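Note that this complex is displayed minus one protein chain, with the remaining chains in position.
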Amino acid sequence: MQLKKKQSIRDALAVATCTLLSGVSQTQATEVNDDRWELDTAILFYSEKDRVEVIAPTATAKKAIGEDEFITLRAVYDSLTGASPNGASPTNTAQTFTSPSGESTLTTQAGETPMWEFRDMRLALGVDWERSTSRTVRDTLSADISKERDYFSGALSANRNWDLNDRLTTISAGLGVNYDLISPEGGVPDAGQTVATAKVLGDESKTGTSVLFGITQVINRRTLMQLNYMHAESSGYLNDPYKILSVVDSGTGATLQYLYEKRPDSRSSDVLFWKMVYHLSEDVLHLSYRYFQDDWGIKSHTVDLAYRYELGEKSYLRPRVRYYTQSGADFYNHSFVNGSVPTYASADSRLAEMDSVTLGIKYGRKVGSDSEFSVRLEQMVQSGKDHPSDAIGFQQQLDLYAELEATTIQFSYSTTF
Amino acid sequence: MSQVPINQSTELIQADGYWVGRFQAMASPCEILLETEDSALAKRLLQIAADEAWRIEAKFSRYRKDNIVHQINTSKGKAVSVDEETAGLLDYAQRCCELSEGRFDITSGVLREVWRFDGSDNIPDIPQVKQVLARVGWDKLYWQQPNLQLQDGMEIDLGGIGKEYAVDRTVLLLQEALQEALQQEPDTNFVVNFGGDIYVTGPRKGDEPWVIALDDPRASGVLSSGQIQLRRGGVATSGDARRFLVKDGVRYSHILDPTTGWPVADAPHSVTVIAGNCMEAGMLATFAMLQGKQAKIFLEEQGVPFWTI
Amino acid sequence: MSRWLSVVSLAFIFVGSTPLMAAEQAPDFSLPTDAGEVSLASLKGKVVYLDFWASWCTPCRKSFPWMDELQKRHKDKGLVVLAVNLDKKAEYIDKFLGAMKPSFTIAFDPEGKVADMYKLRGMPTSYIIDHKGHLRERHLGFREKDKQVLEEKIQKLLNEGGL
Partner (left out) sequence: MMLKVAPSVIFLALIFFLTACSIEPVKPWDRDLLAEDKMQLVPDALEETLDAHIYFSKESSFGGAGIGGGGCGCN
């Protein structure tokens, strides 16, 4: 017993004695920690008009594993069926394609957007470990894997939040890495080569790194604001192995051959994200804006506005509107003129200049003391340049951007047990 | 604590304005002093006190073969699941071990295998002590409520806490019973004294202190004339002047330091402490003994009234 | 050989360092409770554990069972646990307390006037006030490991007040 410690021994003994005599032991008292699971479950139905349908049941479970220490387990299962554009341009004649696996052929009628038909499923699992190392520092480590028949993705990330300024300001820093492996049935085609004769390579991979810095500030009693900056780098095989493009005649616009798309093997992106949450008398407004740009020439703006309207004590309605607009990638075109196909070329409509509008409504209701049920319905319309000025010959009469209309219905149930 | 069957009889006598109830438990004369006119109440409280003392003796004595301590001490390295009361005492013992930096340790009892304090000159040799010391130490056992797992050959002994615990527990039970009987906050104060471990709940009527003669047979006469005037609090004594060894003119006290396996040098013969309650007083007295020469300094720092012999 | 020291002379041996200056007087206040007004001045002679809480603050909620135990354990020794609620709407408090009947006193400060006086920097914050009405400890937050530390500090002040 060192001299300095001695003074407190009497107090410590008195407390221990008191604890013993009151019949509540110390070890028992520490186990009072809430060890219940917080469970969030949902089933999502996503349906595109004439295209993909997805059913995705999902669950997240969170539990305290110590004081100020939590573990979260996440699982999503996707079941996808339907068709998606393969990148080839519509023409004035029927087109016939051999499916990527070489098993079947597909015929697209004149004027129609060529599609691959597919069926796939995906299982994604994730775990978060969240821990407060002090009253003002909170760390989160996450690991995620996702597996499809022809694709594997693994990701790790670490994030730290610091509360400053009597907890009115929080700054955060995060680092994430990911590794993806692409292994289509029959191998990855040699990018940029003629579809009919392209070499088939083995599996391909890509890696990515991203960093994020953020600041969250309490503006006043009713307003919270966040500003994030993210930088992401990815490199490796960044192509979609199933996307092809049409090489057309410079005079007539007739398709001469199909090439596999070829994107650069690196991509660098910067994102600015701003979000505000505002508390009206009861209702809450969420507004966010995101600016994105990368070295492929894509710039985009996203505005998301949601208003949670309280319907009394137990339920709410939340209408939402999201507007998204992007410029096309430098190497995108609906089709490419024979003899002047650039080194990098893609006709993937997701790299095209386009706008997207989502309108949605959500209804939520508390059930019992700690459960909530909600349902949301959203409609998304994506549209691009269907009659671009560089259309050649009969292309001018065709719809060169296939509009996308998608409906989402989601049922959610959250509870604690 | 005694191997002799417990003599379960009590006697109640009226003294100067209060009742004295007496019985025998934990190898000691036990008494309660109650300031009430009500003889039926006094009788009932005496029974409660005696029952509690006997219960605790039966449950935690290491000399019995039908209790939890025996079960633990004969577990041969297997985990034993213990009840809540035992768990509370084990937590307490753990905390005391921490606070004393390992000097108070309920597993130190096996050291008696080599140390016999019979006034003789039988000092064990160093290898003997080392051998036994391998089976001593709270850090060698596993304790996570409700499971206690000792290594084979280890033993626990709650004797260093038991009597004081019995006093404080009895006080609680008597207070409850009084509250029930009087249907209000009891203003009837009393004294529980189990063989010199004492708790006084409050002053006598007219704010008079209780006068307690410290009739301690262990204290070689010096304290027998001592009187304590106490209004509230716990008193406990640690030490026994008759248990020691002498060799080559060196007197070895019976207070063993479980971190070394050897007696604490220059420990007082006996330490008596007054504190908030009996367990506190008892533990402070024990800690002081374990400090050896530093006992007085330690107690002065703790800011408690004490005396040493 | 033996020594008999008085309680009074020993009381001065306690010079335990405390983060707050021992001479600082706790600001007095008077707040409503379910059983009438309570003022800090009226608690002189007691050790007061003054806690500021709100129903929406998670660590505050976690401290409730402990404060209940604390009050029960040290009531006889002169401890008063006074929990000042800072909710703006009474309905939340009722919802939170529900069937719970804490053994300590809950006072209401919906406008945070007393909280302001005590310059709270976070929730929960607790203060330990000695029997002379001096602020002796300030504690921010509530974690499991705080229980023992706080209780030992309280015990120390209870000891100062005499056995």
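First chain written, first letter: the chains are A, B and C, and each begins at residue 1.
Basically, a contact is a pair of C-beta atoms (placed from the backbone, for glycine too) under 8 Å apart; a residue touches a chain by one contact, two chains touch by 3 or more.
None of the values given here were measured: they were computed from a predicted structure.
Though it is not drawn, the left-out chain touches A, C in the full complex. Across the entire complex, the residue among A:Leu21, A:Ala88, A:Met115 or A:Ala329 in touch with the chain not shown is A:Ala329.
Residue A:Arg308 is the one among A:Arg138, A:Arg308 or A:His334 that touches the chain missing from this view. Residue in contact with the omitted chain (choice from A:Asn159, A:Ser335 or A:Gln395): A:Asn159.
Only one residue from A:Leu106, A:Val284, A:Val321 or A:Val357 touches the chain missing from this view: A:Val284. The missing chain lies against chain C, touching residues 52, 54, 56-57, 86-88, 92, 112, 115-116, 120-123, 125. Chain A residues in contact with the hidden partner, per the touch definition given at the top, are 40, 42, 44, 46, 56, 58, 60, 74, 76, 122, 124, 126, 140, 142, 144-146, 148, 150-151, 153-155, 157, 159, 166-168, 174-176, 178, 180, 182, 208, 210-212, 216-228, 230, 232, 240, 269-275, 277, 279, 284, 286, 288-296, 298-302, 308, 316, 324, 326, 329, 350-351, 356, 376, 380, 382, 404, 406, 408, 410, 412.
By definition in this document, only the chains that are shown with their structure count from here on.
Centre-to-centre, using mean CA coordinates, chain A is 67 Å away from chain B. Averaging Cα coordinates per chain places chain B and chain C 33 Å apart.
The distance from the centre of chain A to the centre of chain C, each centre being the mean of the chain's C-alpha atoms, comes to 49 Å. The residues of chain A that reach two or more other chains are 7, 10, 12, 14, 19, 26, listed in rising order.
Contact with two or more other chains is made by residues 275-276, 301, 303-304 of chain B.
Every residue of chain A that touches chain B in the complex is listed here, in rising order: 1, 3, 6-7, 9-10, 12-14, 16-17, 19-21, 23, 25-28. Of all residues in chain B, only 222-223, 226, 232-233, 274-276, 296, 300-301, 303-309 touch chain C in the complex they form.
Listing the residues of chain A that touch chain C in their complex gives 7-8, 10-12, 14-15, 18-19, 22, 24, 26, 29-30, 32-33, 67-68, 135, 166-167.
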